[in-house]
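Excluded from the complex is one protein chain; the other protein chains are retained at their positions.
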């Protein structure tokens, strides 16, 4: 009698679930008469938690491009932590409420004309967002319904599964190098874990942005669907993932990701120092200030 | 004059062979008048060693599903060690004598109602089987002629090459998670070495079982052939591998696998402790005993 047969009979798929909720209906069309739904929203993110399904949808809603500002990042980490501690939530779908953009990545305004303390605080918040997302015990699915460069791509590849809109105008990738910037080592590690060493090396050296179809070929995303079906597809995939006993899935996920998480934690402070000393360079600040003034003039 | 040209002329492909035998005829159709053939069989495994070819076929014959019991594992390790020390044997084909199943993996009966010492002994035997197979100096080819979940899949991916029957009913994969169980880290490492980090992460989180054709696409197996040709195909592949000088092949194999083997050896005792403390949990034992009683009633 092999383990598989016994376990199926004895344990059942839910026997070792760490969380109370069980999979069921999905958040795709919750309306009146459906399972109770809790909302909590802040300035940048709207969270809809359908309790019956145990699935939350986190909608980034910071127009024009869901830039990752300090405020945004802080709210993101707090929202995710809240869900993490909620026994009624077993999975999170991350998506955008802003048309045509998933997230454009880090907010440049946080890097300009501020104190070294501010830069350090900002960078720590970027790290915290990634740590929370990459080590989440919940099932995390990115529903990529728009452009997804740089920090937006990092968010996506930190999830467990990625579904992207089949729109030829959308692209995804770690394009920092194209802009004269270097992706930090933990962006790189997350990418290597997703598409392997060679594809990451070429990708980072050239700062490549992949069309949706190329992203599928190279493995940055797992699935393409028509734009209007991205959320439904994410919900359907979520129900498959939630059919797996939580505890075993969580341990398996942690086994795969812990070395990468530990490596970042070990070098967290030096990574902050690196960022601060880069961004406080006179030449960089000068460029940034010139740019900020141009921005104000345009708006004025 | 480059190394390649010289070595071909001077050394010849067999010059540095560590084992005495040379490749030649193959075990596919040995009959009367062919090279001498030695058999040694025990309760669970039949070994046929064709001396001319230097190739042994290990046939797992423990119906109904070739479960990896303590007895089975012990016999497996002893048989493999015997072949390893036999200078007349350079390659092993691992296959099943039971229709429709390669191996269903670990035997649940070894985990139920026994002492902590027994569980530790059992787990050490599972480790030993893997250590012996993964570090074998011989060429190891899995001829997968049936279903191949969990521990069966581990055996297959620990070989040098995998040929699977093109039967849509057969599947292969590390499906432990589906059953509420977690594959140990060295199962995971062996899988990462075979299909890479991303495919392993998804595979382990979901406990995926792949159809033969999907297994080929993702790289869990190297080749599909019609079911009746699996053994012949394994023999043909074996002759290609045995055309390579043993010593150079063995060093190359060891260079690729040593870090993974060392990692397991370093953590071997704690891995045993982990297993024992999991399996001795009251809740787990209760489930297992209920199941064993049901089993007896069915048979009664």
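Per-chain residue numbering starts at 1, and chain names A and B are given in the order in which the chains are listed.
Simple rule for what comes next: a residue touches a chain if its C-beta (ideal position, glycine included) is under 8 Å from a C-beta of that chain, and two chains touch if they have at least 3 such contacts.
From a predicted model like this one, the values you see are computed outputs, not experimental measurements.
Visitor: Who touches the missing chain here, B:42, B:193, B:232 or B:273?
Guide: B:193
Visitor: I'm checking contacts with the chain that's been left out. Which of A:158, A:200 or A:260 qualifies?
Guide: With A:158, A:200 or A:260 as choices, the missing chain is touched by A:200.
Visitor: Among the options A:131, A:182 or A:243, which residue touches the chain absent from this view?
Guide: In the complete complex, the chain left out is touched by residue A:182.
Visitor: Given that one chain is not shown, which residue among A:50, A:75 or A:107 touches it?
Guide: A:107
Visitor: In the whole complex, what residues of chain A lie against the chain that is missing from view?
Guide: Chain A touches the chain not shown through residues 65, 67-68, 103-109, 111, 149-151, 175-183, 185, 188, 196-198, 200-202, 204-207, 287-288, 290-291, 294-295.
Visitor: Please identify, in ascending order, the residues of chain B that touch the omitted chain?
Guide: Output for chain B: 1-13, 15-16, 160-161, 192-196, 219, 222, 240-241, 244-245, 247-249, 251-253, 255-257.
Quick note on the criterion: only the chains that are shown with their structure count from here on.
Visitor: Calculate how many whole Å lie between the centre of chain A and the centre of chain B, each centre taken as the average of the chain's C-alpha atoms.
Guide: A distance of 38 Å separates the two centres.
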